[in-house]
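Shown here: the complex without one of its protein chains, the others still in place.
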């Protein structure tokens, strides 16, 4: 069995299905999509890719299946799903999901289509695997799908540790060996065995700390807003969403440079907008916190007009209301399966803590800061 | 400047005072006192010593002073205090504190006495340092004393990371570089600069997770109770508390082997008592949670008699009511210094979570488990 | 002082000059140039960039200067040179050096020109630094230039450890703390202090082991040959060498995809040529080992014709005769400065070991392997 050296899990052995899947263009494309998109503008060491992450998820899925005693055909499908779970991503990963969804009306995970229409179908079928089953697993469906996408999925276990390794921020360093060993099935649901409330809490806390320090760092958010706006303008031009979603990072960077140079060059050179407004929930009217992207753009135009600056130079960034998917992790307590939020005092507090971290941002070039601040507070009703 | 290789901080340069202090018997003795006493019966890699930890604390103190811009005579005293902060420990560190305190009526930190009566006094004075000032700093007194002993002290920053490194449990891996850089003085109080509520929370969470998984692991608690009982019997014999408190781990192990072989050999061979009762706050009468050591021993005797087993074979272990010293960390929020417990939603939740983790234990040899369980529940009124 | 989180050196503080230099397009461009170019096709975690490496080299230069007691104006120039030492690189770093050199007749290090003609000049001068002095230091000139480029330079100390961290191959993990502490100046030459022959050997051995396992891995060499050939064809087209050398990796990938799709797509998808011939020094005529790039291409054409395959589908890859720059490291032995090759038995052996590792490669698509093997052995006289 072939093995690939990984900086996080050391040697990752590849089974025959994985070895063939790795050689497909769909998976090789992930070598060119960074795991943390704009985060690397804050943490320069974080240049790792979704290819590397996909191998890691595959590896942890193998381990989890081994601990759970699942093998044969069912395990083959899960491992394939783990390896392929990210092939549906557009360039810059999650950062372009919204843009794509609004243009196509569908989620980034048009994974079913990909598994049918690309060379992936042939590879899966040549090993006796069913692309539809794999797609369902990627979508988190069924008992085993929870391993691939769910509160206790191996995706999360890999990215927390990997992002910690590559950013240098230690908070994500969970003990995945302990988590994997604690996995159980109870009535068809993936749970953590008795005595593992702290194990579940550690996962939740790692995620929360990485969120604040890494994933939602304000510099990354500013760059992300600029990128999203630039992508929208690219798609307003002559690039189709079909072509766009199959780009890799380098394709997008070059396309932006050519078609939206004002933003493209700034992104390339990390010459970013600044924060004109940075307001927490207490200062922002309820209605504003519920704005969608169209509302955001309308508000940005209104602010720009009021401030007397070019419309493209104001960005309004309203993050989703905080959620905590991990809080729904199931744990066994006194032989009863419970949601973590029922079993742990920490969950409710973390929810509140995340609410406290929520911030609306309005960004613009440094020269326009003063005018935009006044206009934005006025237009958005920020206290 | 000489430098010592450390597995956590890499090279630790020693200034002239430190180089001379390191060569004293008082500090060399810490080579023979393990940092985590009975924890290494759970985590076999955790054999590290208070000597190694003292060097680490010295190193972080140097860094903190550099970031805070403190130098000269004041810095010399702080660095000496950091290096010496643990010389007052008895064998097996914190595990014998209680035993010593009850016999002497004083805390383990008879550091002032040590700094006067041992060769340490001469070394300090030969470098123009005042032993009393050093002792005050070790006790956390004054502005700079907070660096050595306080909510934001470098002791904590070292042991969390070091214990994580040596146990292999990643939860303690805080970002001390970030903490040190965020230290400030405001009105004579050590605080974390604006924007560091998450930094403070990360310290608190690391401590909480390590507590549950490492420091208060039930196997370590059982061994700790056995050790404490054995020490009491040793001191009931012909070993004086003065001799006892200056023992190193190896002296104590041999003394127990000779004088209290029943427990001594069990500890040496990790042939530990088992849990007859393990009850959380909900099952334990309020009065029982407030028992002191004398009460514990009386209860243990009563249980033993009721169960018809030898008195020395029952141990009652009632941990202190949970506290969270780190929750009083001061942070700057909107330019105002606040206690973390006021600024963070997490603190109150962690307090409750720790209450939920609190467990009373009654331990005995495996053969007596059944009898002792019934008797203990009866005697202690455990529901 | 600002600080950047690095996955290798933890927090890297940036002085005012560095902070301004980091914001220039010339340095930001290095975010888009990978440190190990085609090596990441073998080690998927190795996506790190020359930007990250430049920060690391800057950091180690600061440390080295501190240990050597160099400060003021001289130190400022060295730190700037360390940070800027790679800005002259073309896309894919060393991999395109040869291509550029042959077109321009000059080395990749047209650093002097860059320091004068770009915004770097202004930034340096605004801090009172002389671009020419910086350029000389980058070129390794003068006493302090040896720190930036020489047998004991901080460039090497950073990349060995960094490449080990990111590939997951541990062989490069040198002890840079020890190396930095052992640096001395003797008669204007940078040397390692008495007692450090093993320290010097460890550097040499780390380099040798990383060479075989990472830097000269055959898969990376194949991809590198394909890339080089593709670049030549790009430059034979309408891309000028001036534009080429200022490209970043993503620009080159897109340009190759568009202009040389046969090779560009293969590189993007890791659909690489295979080895038709892989021959060590014993099998290769002396004259062949001395071929230059023009000879290589002529031989490739001849082989293709003889094999009856398209000319572009044969690549001949003749690496330079092995050298060991580190063997000229100076060490103090019995108070006399010596070259390491005179003081260490290992050096000569490593030279021979590297000769033994030398391999000529001829690569082509899998389908042509048989025909090309016969033709190549014939044309090149491989035994």
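The letters A, B and C name the chains in turn, as written, and every chain counts its residues from 1.
Everything below uses one rule, namely that a residue touches a chain if its C-beta (ideal position, glycine included) is under 8 Å from a C-beta of that chain, and two chains touch if they have at least 3 such contacts.
Treat the numbers as computed from the prediction; the structure is a model and nothing was measured.
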item: Residue among C:118, C:173, C:312 or C:338 that touches the chain left out of view; value: C:173
item: Contacting the left-out chain in the complete assembly, out of B:52, B:302 or B:317; value: B:52
item: Candidate in contact with the missing chain, chosen from B:32, B:74 or B:186; value: B:32
item: Sole contact to the chain not displayed, among A:10, A:117 or A:378; value: A:10
item: For chain C, the residues touching the chain missing from this view; value: 169-171, 173-175, 198, 201-202, 205, 209, 212-213, 344-346, 348-350, 352-353, 356-357
item: On chain B, residues whose C-beta touches the chain left out of the figure; value: 4-8, 10, 23, 25, 28-29, 31-32, 34, 40-41, 43-49, 51-52, 55, 165-169, 248-251, 253-254, 268-271
item: Residues belonging to chain A that touch the chain removed from view; value: 3, 5, 10-11, 177-178, 181
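The rule is simple: only the chains that are shown with their structure count from here on.
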item: Central chain (distance from its CA mean to the mean of all protein CA atoms); value: A
item: Interface composition of copies chain B and chain C: same or different, split at half; value: same
item: Centroid spacing, where centroids are CA-atom means, of chain A and chain B in whole angstrom; value: 40
item: Chain B and chain C, separation of their C-alpha mean positions in angstrom; value: 49
item: Per-residue overlap in chain B, given as positions that touch at least 2 other chains; value: none
